[in-house]
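Every protein chain but one is kept in place in this view of the complex.
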């Protein structure tokens, strides 16, 4: 991984800062993979192609051109509007764990020299759940795209609405979708990228409203959960149910793109849709991993 | 039947002018029905509800208010543009048989005092097939509706495009659909009524483009023919395949309305959509059956 | 958001149940032994009525969930019959199937043409099975969208009745893209060039509700609920204990009053004491009155203003803080309108 992204001010990230030489067991093929090799391979298992989940920071690092990222609303976060039992503690824990203030990073940057507004949800932050802050940040980012006449790229990875904010979180579906609706009316392109997993309220709002919808191989994509569906229909679901490939075959998404190809594919799409080209930034040495 | 409609100038209609007291065998239930009783019942079998096919004249007679009908383009007819073997003779025969110049009657009239443009296809005229003249008359009627800001009601009954006019007939799908498209943009209502049978090119154009789509019970509605489908899939189709009821269940049409209820239903829809109300015409004695 | 003092709703429930049992026993004894227990029974029944009224007057969120789920609550067809004239049901998404769980109709309200739609819950098991308990498949949402586009073509207002436990948790609903269908509806409703009025009448369950619930005015019956997840589901997921549904019901702030406080519901329509099923006519009256007032107000709003206001209405929903702004202490802020 590139490790160049300016870290947010929130806490200390310890994620994956393990001693060199450590081995990971692939959750799909069960092979032991040398961590460095996995990182070089963008956290895709070199044996079976399993796409490990990425944090939002990692996602942006492997997608955006170095140094070009301008973050929006880095310190915006949900409050605990309902006084919901345990929510405050969970928020604090998630912040500590991820080093992020919330479950999404938004900003603008360039992909292969094409400027775009971008958002990446972080499944490691309370399951990437959408509360007021995630909805607000997505909405603000979308509005910025409209104001600046820039494309919008969103990487989704979410379990759905954040139930600790009650209907306020459900309403973020409406708020974000309304903003996306205005973006479409403004004739600006929106590329939605579904990563593992993209489920619940996020699928039922901005994630399925892209002009073009991309997904990572094997990503879980669906509205209702497998368990509740199996309870309803009283039988087992096939293994590929709600995968990216399943959705492609069902006509719900445009393409399944491996992580290795994702950046180039987004760049081609942005070029096609006329995203503004910026002069490449002067080469600078990559910054140290942590501030 | 009311038998009030001004007959077109074309030929002599001999349709159903049989001696009184004759009996008809119902093609569905096989009961013998006294012809007068059948006519009193709008040509619906009183035993089994089978809806006999109506001519365009009959259709308008039972639908429109008396005396209010103003026919358009009564003498417009297809020519034989391709010099197609046998077409000229078939046209002449159809004219002789139906007393109509073509397979559709268009005009404006009132339904329960609500003014509307109306068209009725006639399956007895070369299977209600759409050639240049049917396409042209439907298009002109649609344009008149736009010009006069009137609703449009079309009764379809057709086997599809008239193959003796080659691609000229196929292009009538485009011509009529384009006209309907303009009608929709003009914010005018279009009620499509599918009668038995409505198949082929007519379904693939104006018949399926209604704001509201109604159908008579049991009407055959579909694009491809049953026989060719059975050849393709190599099994028998269920009896209700491509019926009005089948289409309703499949979400393709809005309602199945019996002939006895059709006029009242159209009147309610026209009232809902704000069709202009005209003063009821002064009562006049019904004209003699034939000029 | 106002906080009310907690009430011992559970105790009242318990006392009432005991009283009702005792009254039953007395009735049986009176019949079996030909004894007159009238005075005794009358006293107990008076006490029970007091208790009921106490509960009804201050129902807990969990009570309200029960009221919202009351089988005899007025349903869409009742509202259609009582509030609208010249109703004509229209069918189908023109794509795949006519979904009986979601009803769409033309009709008149106060003599004016409107498009009405909503979750089509039944009154009994047979109706409910036929209509999938008002839980739409994707084709139900798409049918609703078709009806709304029809309304838009003619400039008619849309009136949407929300009453569903939620989207259908089945494989076919997933296969046919229910997430896409819900998302599409939400987006299209946010931009539809017709006034949209929403009434939450029973259960407003998550995405399945929101798919027809984006509007210019969102009204809600007093004992309806509107929630991101069922209290049972919330308790099971968060606390691994479905029996804590009562606590979840309180925590989720799913009542009409709570949602009005949160800026999500524009008006709470009062119900008769004890719930709408006890006096349906009274419910029709408040809904008719509420719809009439809001419709009148919306009719006068120019189309562009309408859309801007609708956007702003949803734009400001949410509570966020800038945790690290100006030194890190955090400014509480409404979402920027």
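Points to keep in mind about this one:
Just so it is clear, A, B and C label the chains in written order, and each chain counts residues from 1 on its own.
Convention: contacts are C-beta pairs under 8 Å (C-beta built on N, C-alpha and C of every residue); 3 or more make two chains touch, one makes a residue touch a chain.
On a predicted model such as this, the values are computed, not experimentally measured, just so you know.
Of the chains displayed, those contacted by the omitted chain across the entire assembly are A, B, C. Of the listed residues B:27, B:86 or B:187, the one in contact with the hidden chain in the full complex is B:86.
Note that of B:65, B:136, B:196 or B:254, the residue touching the chain absent from this view is B:136.
Touching the missing chain, out of A:92, A:255 or A:278, is residue A:255. Residues of subunit C that touch the chain left out of the display are 94-96, 142, 176-177, 180, 184.
Within subunit B, the residues in touch with the undisplayed chain are 9-10, 73-79, 81-82, 84-86, 101, 131-133, 135-136, 139-140, 161, 163-175, 177-182, 184-185, 200-201, 203-209, 221-225, 228-229, 231-233, 237, 241-242, 246, 250-252. Touching the omitted chain from subunit A are residues 184, 187, 189, 208, 211-212, 248-255, 265, 268-269, 271-274.
One rule holds for everything that comes next: only the chains that are shown with their structure count from here on.
When chain pairs are compared by contacting C-beta pairs, A-C ranks highest. Per-chain CA centroids place subunit A at a distance of 55 Å from subunit B.
Spacing of subunit B relative to subunit C, judged by their CA centroids, is 44 angstrom. The set of subunit B residues that touch two or more partner chains is empty.
The set of subunit C residues touching two or more other chains is empty.
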